[in-house]
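With one protein chain held back, the other chains of the complex are shown just where they sit.
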Amino acid sequence: MIIIFKSGATDEQIDHVIKRVEALGLQAHLSRGTFRTLIGVIGDESLFQPEHFQAVPGVADVIRVLPSYKLASREAHPQSSVIEVGGVKIGGGYIGMIAGPCAIESAERLDAIAGAARAAGANILRGGAFKPRTSPYSYQGMGEEGLKILREIGDKHGMPIVTEVMDPRRVELVERYTDMIQIGARNMQNFVLLTEVGNTNKPVLLKRGMSATIVDLLMSAEYILARGNPNVVLCERGIKGFDTQARNLFDVAAVPQVQGLSHLPIIVDPSHATGRPDLIPPCALAGVAAGADGVHIEVHNCPEEAMSDGPQALLPEQYAEVAGQIKKVAELLGKKISNVAPSKAGTSA
Amino acid sequence: MIIIFKSGATDEQIDHVIKRVEALGLQAHLSRGTFRTLIGVIGDESLFQPEHFQAVPGVADVIRVLPSYKLASREAHPQSSVIEVGGVKIGGGYIGMIAGPCAIESAERLDAIAGAARAAGANILRGGAFKPRTSPYSYQGMGEEGLKILREIGDKHGMPIVTEVMDPRRVELVERYTDMIQIGARNMQNFVLLTEVGNTNKPVLLKRGMSATIVDLLMSAEYILARGNPNVVLCERGIKGFDTQARNLFDVAAVPQVQGLSHLPIIVDPSHATGRPDLIPPCALAGVAAGADGVHIEVHNCPEEAMSDGPQALLPEQYAEVAGQIKKVAELLGKKISNVAPSKAGTSA
Amino acid sequence: MIIIFKSGATDEQIDHVIKRVEALGLQAHLSRGTFRTLIGVIGDESLFQPEHFQAVPGVADVIRVLPSYKLASREAHPQSSVIEVGGVKIGGGYIGMIAGPCAIESAERLDAIAGAARAAGANILRGGAFKPRTSPYSYQGMGEEGLKILREIGDKHGMPIVTEVMDPRRVELVERYTDMIQIGARNMQNFVLLTEVGNTNKPVLLKRGMSATIVDLLMSAEYILARGNPNVVLCERGIKGFDTQARNLFDVAAVPQVQGLSHLPIIVDPSHATGRPDLIPPCALAGVAAGADGVHIEVHNCPEEAMSDGPQALLPEQYAEVAGQIKKVAELLGKKISNVAPSKAGTSA
Partner (left out) sequence: MIIIFKSGATDEQIDHVIKRVEALGLQAHLSRGTFRTLIGVIGDESLFQPEHFQAVPGVADVIRVLPSYKLASREAHPQSSVIEVGGVKIGGGYIGMIAGPCAIESAERLDAIAGAARAAGANILRGGAFKPRTSPYSYQGMGEEGLKILREIGDKHGMPIVTEVMDPRRVELVERYTDMIQIGARNMQNFVLLTEVGNTNKPVLLKRGMSATIVDLLMSAEYILARGNPNVVLCERGIKGFDTQARNLFDVAAVPQVQGLSHLPIIVDPSHATGRPDLIPPCALAGVAAGADGVHIEVHNCPEEAMSDGPQALLPEQYAEVAGQIKKVAELLGKKISNVAPSKAGTSA
């Protein structure tokens, strides 16, 4: 931690700060410059809240040197984590291929989509039973009935499943059905929900909020890790931008940034990041080329009849094409796509 | 709703869209331009989900003409709403003056702050018992004990109280103690929580999310209104910006924008919007001059000892100065500050 | 300057940096923390380019403590500057009221607008002769003929004039006609143009670029000051935001931020900041309430016939109303509107 004083800070103000630093059991290393005075704080930074010092008279700024996340940091865990989702590996050289419809609509439709997605290369099936919708008048999902369908179809095709939870009162319910719990972008800083999923031991797919910095994302992961659940996969899914021709702004550089700071895997979601079928394949490839540990793509066999977010889904044949290219780029970078269990469905694979 | 076709859309594609529009009981009004064809959809737009049409082959874009929020719109309710919080009016010419510490720390401290804030012109007391903190290691609030203190001190000084709820399981608890329930910026799109507070009849202070558009904010208000609770006060508290010298970017134009689209009152929170005591007074005055229906400012009598967010609080004497100026600007615009009940504290007022 | 080392920096790397610092005639003050090592650099920071050190092996970050602008800083010139534009004062308690059409279209129209604007309280007349248009097919302005008209009409109404220059080859021409030279937002970092207007001694109205930080703006002012022209007035005119319902995002907090860092006056331009007549008056008042040293508003007597940017202009009667309110808010803050010379037009004032 570095404390920088205002140009007119008095000796009393500087002494007051030094005493407060020392009272915390830390050392204060004073540097008086020609124009500015600063203190380097030495010792265990976790004892120190920068905001306590920012409000002290005479202080201009307090700069953190160490990250405020610990368990999520690469310093704490230099090797890249590999997270297993029902036998499918994500991270550390393994690419997760998550695919499926935005919302679960019926067993028949999900079965058709899952079969096609698996045949095309997907290894985890997604589908929403509880949908966060900006309008109270939009379709809100099938609820527990949807969870049952997702479990059944996932099992049929030998694919682990992931689905979103929005309500802390339903974490236990969702946990019972699913292999991986998704926290949506709008809930990335729903600390109550993060704490609840941290109390489970299911893998968590944590999506980046639309105005979250990389550090904000890692702090939210820290909430889950701090409760004892180490199985967190991060997801870049587009942030807010000023050009509204695409739905969001796909921040592909978030992938290597996260990988530099943290051991946790990070995947990309070009469906939500762009909201446009023409942009999904190039952004999916861009994500993998940048080092992403997986790709999350919405797939639907009839986008115009989708109950939710049809325009951001690929058709199964479009998915098959991009999945093939993803595989080649991944191999070029020395990575592989984790196998799934044998399918119990006669028709697929 | 206007549906615009791609330049190469075929007659079959156009006919297919017209049939789907008519199947919804709406009329399709076709215009074939030199370069582009478009359909004006006529009838009750609430029957229509734009996304169903965006995914249809041949369609380039679907443009909404009517807002997707209804109850929150000024068209539905041309007169500005006045929301009463424990006898204090906000909106329709009445300015709410919400003040208090970020977190409730002790009865003694809150008592001192409340007395000073009321004497300075505040008419609603704020204080956090459950704190949304970006770090799991930061102070998380006093919980129910804090709610009791807030109630007691509010009553003593004759001030209605407002406090944040983060957990849908605690809405009932918070509702029992408080006069107004706050939904924080990070929970603006926590639709589960919005639904729960919509089920109460307490006034709700709904803070704008850091990447929420004006329409997003009104859609979140619509969630509360649609559950039957009409008592919503909106709050501009800064959005995400690219210049990190201030904590957030204070979007003062949100005030007249909201007032043009909606009948709901909107207040400003320069404490969170700027995070800097030097910027709070000018931004508070700017908000009122732009037409805001109230001002939310954090006040603390010893910022450097605050458990949370000390740097964004004003000292009581700083608050008194800006509150005096706010009153003058409000009067200049023909508005007044709603009176509070007589204080039961001998020392204040 | 503070140089922070990576956690694994070697002693050789640290020594290498210390030697480079000392070779510049500066002192390096080393602090070895438990987790990180850092160096406080002491001496004249202007001898030091941070980027030279950012690329050195072992260095994690280099943090500037002093601003990189000097002449524009309040530390260099603690008293607020008052800039005189043809006898009209801006800054230090004087409010500049700049008004006029986007583009000069004819002497008759400008005469009518100028007369009305002056009668309403404007003290400087604006009008564009060279227009920066995003489309090469849009109206580009009257050129020198427009400058002549602007000079003539300004003189008739006793109002100093301001107009934009876009081409360094025309600075001399524009300088000959005008009392104040405007640098538009898109040219804020056109360093060639900044250097040319810095070589004149005319007051310069420097508009903030749409993605410029406050420091970027002050660095651009520094370009002008460094050439010997101290007469710079800054202008907040909206930055790029994610909500496209208004044209730009009016950053009202820029006003007190600039005033804290710099002695230069700063005015606001709600016409360009919002692009909507309904938002111009509230944002104009907000700017003055936040401490702005002036207001720039486009005024046109027939917006629907304007050659450029009609929708962001007020009608003369709308301008008169907001100008009256601006005056009251300014007086409330102890400021006044500088008088203009007597008008030579029988009809105005």
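Just so it is clear, A, B and C label the chains in written order, and each chain counts residues from 1 on its own.
Here is the rule we go by: contacts are C-beta pairs under 8 Å (C-beta built on N, C-alpha and C of every residue); 3 or more make two chains touch, one makes a residue touch a chain.
This structure is a prediction, so every number in the text was calculated from the model and none was measured.
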{"item": "Selected from C:G92, C:G143, C:P168 or C:P230 as touching the chain missing from the view", "value": "C:P168"}
{"item": "For chain C, the residues touching the chain missing from this view", "value": "46, 49, 51-57, 68-69, 132-138, 166-169, 186-187, 189-192, 195, 209-211, 216, 219-220, 222-223, 226-227, 239-240, 303-306, 308-311, 313"}
{"item": "Residues belonging to chain A that touch the chain removed from view", "value": "211, 213-215, 239, 241-243, 245-246, 249-253, 255-257, 260, 273-274, 278-279, 282-283, 285-291, 325, 328-329, 332-333"}
{"item": "Touch residues of chain B, complete complex, unshown partner", "value": "2, 4, 7, 29, 31-36, 38, 40-45, 63, 65-66, 75, 240-242, 244"}
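Following the convention adopted for this analysis, only the chains that are shown with their structure count from here on.
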{"item": "Rigid-body rotation angle, chain C and chain B, from Cα fit (steps of 5°)", "value": "180"}
{"item": "Most centrally placed chain, judged by C-alpha centres", "value": "B"}
{"item": "Remotest chain, chain C as reference, centres from CA atoms", "value": "A"}
{"item": "Chain A-chain C separation of Cα centroids, rounded to whole Å", "value": "40"}
{"item": "Cα-centroid distance, chain B relative to chain C, in whole angstrom", "value": "32"}
{"item": "Mean-CA-position distance for chain B and chain A (Å)", "value": "27"}
{"item": "Sites on chain B at which at least two other chains make contact", "value": "211, 239"}
